[in-house]
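Note that one protein chain is taken out, while the other chains of the complex remain in position.
All chains are identified by letter, namely A and B, in their written order; residue positions are counted from 1 within each chain.
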Amino acid sequence: MAPLVYALTALLGAAAVVIGLSGMLGAPWTVHVAWLVPLGGLSLQMDALAGLFVALVGAATIPTSLYAIGYTAGERRGCVAYGVFVAAMLVVPLAGNVMTFALAWELMSLASYVLVLDGARAGRESGASAHAAWVYALMTHAGLACLLAGMLLLTAWTGSARFADWALAAPALDAGARSLAWVLLALGFAAKAGGVPLHVWLPLAHPAAPSHVSALMSGVMIKLGVYGLLRASFVWLAPALPWWGALLLLIGALSAVIGVLYAIVDRDLKRLLAFSSIENVGIVLVGVGGAVTFAATTLPDLALLALAAALAHVVNHAAFKSLLFMAAGGVQHGAGTRDMEALGGLVKRQPWTAACFLVGAVAIAGLPPLNGFVSEWLTFQALLQNVRLPQPALNLVFALAIAGLALAAGLAVACFVKAFGITFLALPRSAAAAAAHEVPVTMRAAMTATALACAALALGAPWLVPALVRVGATLVPAAPPVTLDTWLTLDVSADFARLSMPAVALALAAGVLLPLALLVVVRARPRARRYETWSCGRLLQTARMEYTAIAFADPFTRVFDFFYRPARRLDVDRHPESRFFVRRIRYENPTRFIVDEWLYRPLNRLLRATTRRAAIVQSGSPNLYLAYVLAALLALLLLV
Amino acid sequence: MHVALLAVLQVLVVALGAPLLIGTVRTVKARLVGRRGPAPWQPYRDLRKLLGKTPVVSETTSWIFRITPYVLAGAMLVAAVAAPVLTSRPPLAFAGIILLMSLFLLGTFFLALAGLDAGSAFGGMGSSREVAVAALAEPTVILAVFTLALHANTTNLGGIVEHVAAEPLLTLNPAHLLAFAAFFIVMLAETGRLPVDNPATHLELTMIHEAMVLEYSARHLALVEWAGAMKLLVFLTLLANLFFPWGVAADVSAPAIALGLLALGGKLAILTAALALLETAIAKLRLFRVPELLAGSFALGVLAVSAVFLLR
Partner (left out) sequence: MLGQLRIALRAGIVTEPPARETDIEQLGTRLAAEIRARFGRSLAIRQVDAGSCNGCELEIGGLTGPHYDIERFGLHFVASPRHADCLLVTGPVTRNMAAALRHTWEATPDPKLVIAAGDCAGDGGIFRGSYAVVGGVCEVVPVDALIPGCPPSPAALLAGLLDALGRPR
């Protein structure tokens, strides 16, 4: 029964792609069913942006559902929740009023909560799974509370719960009111997207969930937070204010750097990918922040460029992150663990999974000729034009964002060298890795399809980017800043920059083949002789000689130790008879999470202290409770 | 037609000239310490000899190890077409410094993987250090070239060259000079020269780049060494032609290109001598002082960008 549900979900995804694309390219439509949902009725509204996100969710669902068929291997648990999850995610972009949105949003969160709990329990980490699901539920509902607060405020001020009416009434509200609503909505959406400091649930929930769910959560669910931010900043509360954009820029740059810094020192493959999602959300938020700032300072063509860059990264990240999570799930399936310290040598045991992970790694590191490069390049081009902004304070924010983005890009390369190199290359570090098996054909097909999609998105940039510009133009009307020129070149901002991905890909292919061809022609290719690795003549070369994941991250741990603040502990257990004989040494140097320590732990303490004080009210004595009732009655009679 | 011919010419210049550059650096370094030193064309002999040897490939490695030298060399050859070597409008210059840096990172990515592939401690150590240095150098490069792009109002490297060539006084602009200093330091880090990394060291624990290459032999080693030489040449070309673009051909006529080649040769000679002098005069930094050096160059880059905004 489970494969049937997954297949149906894949078909739903395909239908969603068709509907979404037609919405993107065609005319907008609305559907209103008054009785289906209380307090306002079901209201669906399709326009270009909604169409893009519906198509994105659908396109990500197809390979993931196919993958799930092989990954769950007939296990019934979780398949219905999965279907509900996908359906809810498809309704969120289409929602046209508050109730529909809130219902779909909550259904999406609930379904994913169930899936996180299930997945972690299946992975036999029940203590950690409860904690992960708990933090996830907490953060999601805190975000929902902010969202509802903002939306209800807007409903009260504009007098209508329909989003279309907000777009018309927003300019009439004063800037302070709009800012308040924006802050509440941004908090809620940023919590879903995983922007620092609201990211704490991501590295717990995404690894705990089963891999197909993680792929969807990282690939498309967090993008719905970005969707919400776009709607709030450009449609519901337009015109935007410059400091909204600056705030988003700073959060984006911070998320990008912090996310990748935590990813580099992690030894759990899926948690590394989760932190990397935070990094990529940071990149998207930098694009969105830039767009909002430019729009607020009447530079609509630059705003459109930044928006197109953010949307391009949303699409690209969905593609390569789902590929990476699927491959990581393949590793877990084949080797039984996702701890990189116990993996290695999988490129020989799982060649297909390794090749797919490599494609994903090259893409996410932003290297040509794959799709990550295109969206990072576009984001840079949008940011680099900030000189047209007259305010030096904003220029400074942009410069910081550029530096942060460049640092994150470099660190991402390092992170994925580690992820691929330690997991797949050299010798296996444990018996489980040495006995790993390749994944079933459905999983392989799904991963290959996604890898091909990454390549297609890269080579198809000459058509994809202008299409995204057209989608963005519905939010920020302006002349298109990106046009398609000769030789399939994208011309950005009238010759500020140009890029032809097909030309770059062709040049790289030619460059790689040229030395090979030359060597073949001059017949300088004697057959290689196989021997052992050079180890300075040492007689025993085992997996213990290899670099470990933690060792690989050591330079970063040292350079950024002001950020990681490792809590070093060294316990030396000596023999009772003589202090010169050491029985055991225990060395720990875990990184501490700055946001947890500086923000959440004090908040937690404050909350506990406050509730302890407030608990005095519940004394347990019925006489006191009767007195409360009397006092409340008197107060009501007096005041009302 | 012109575009293809230009691309071929630039590839030839970079591919054939890179070993000569490395050899010249070695010769000048030797003369500065009182040795006769090798001939400047010694690297050509070394490469030719390497091509004739039979590679020894470790059993621990995979196909990643075998394809990396080709990917590395290929990325450098594309970089040769993307940098303003002879003219100000080479075929791929449009994508700017980000494409160039991404090409270098592509090479570093695969080389680091190859270092890990062998399963030795040296390879892992080299990979780990190399990606750390590359990651920390990345923001400075972007900021340094951003300074130039701000003045020229384009990130197209050719556009930057033409703009700076049209305004000669720009080379004395403080933002320009700060960006040059920042870029110079990053060049030392990225190409593995002193004081960041000693290219001639034999002590594995002091190696950054060399440690990843310890496992390569014969034609693979020849490709990796050649790619390293091309990287140095492209970096020095960027330093010469982005910051001091006199002599860079404005059109694709034969005399202009010949002049461009001569001018490039002259500028590279000066830079090579400066590099050799610097390498002879200073000692290698302790490994965990290198991030401090890179942070210093980042500060210079930030100063350069601020100078542009303040002196607007």
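One rule holds in what follows: a contact is a pair of C-beta atoms (placed from the backbone, for glycine too) under 8 Å apart; a residue touches a chain by one contact, two chains touch by 3 or more.
Because the structure is predicted, anything quoted here is derived from the model rather than measured.
For the options B:L5, B:A166 or B:A281, the residue in contact with the chain missing from this view is B:A281. Annotation: of B:L32, B:L177, B:L261 or B:L285, B:L32 touches the absent chain (contact as defined above).
Only one residue in the set A:W243, A:W352, A:W534 or A:F563 touches the chain that does not appear here, and it is A:W534. Looking at chain A, the residues touching the absent chain are 529, 531-532, 534, 536-539.
Think of the hidden chain as still there; on chain B it touches residues 26, 30-39, 42, 45-46, 48-49, 52-56, 201-204, 207, 210, 214-218, 221, 277, 280-282.
Basically, only the chains that are shown with their structure count from here on.
Centres computed as Cα averages put chain A at a distance of 34 Å from chain B. Partner chain B is touched in their complex by these residues of chain A: 347-348, 358, 362, 365-368, 373, 376-377, 380-381, 384, 387, 392, 395-396, 399, 402-404, 406-407, 409-411, 413-414, 416-418, 420-422, 425-427, 489, 495-500, 503-504, 507-516, 519, 522, 524-535, 541, 543, 545-547, 551-556, 558-559. Listing the residues of chain B that touch chain A in their complex gives 51-64, 69-71, 73-78, 81, 91-92, 94-96, 98-99, 102-103, 105-106, 108-109, 112-113, 116-125, 127-129, 131-132, 134-139, 141-143, 146, 149-150, 153-156, 159, 214-215, 218-219, 223, 287-288, 291, 298, 301-302, 305-306, 308-309.
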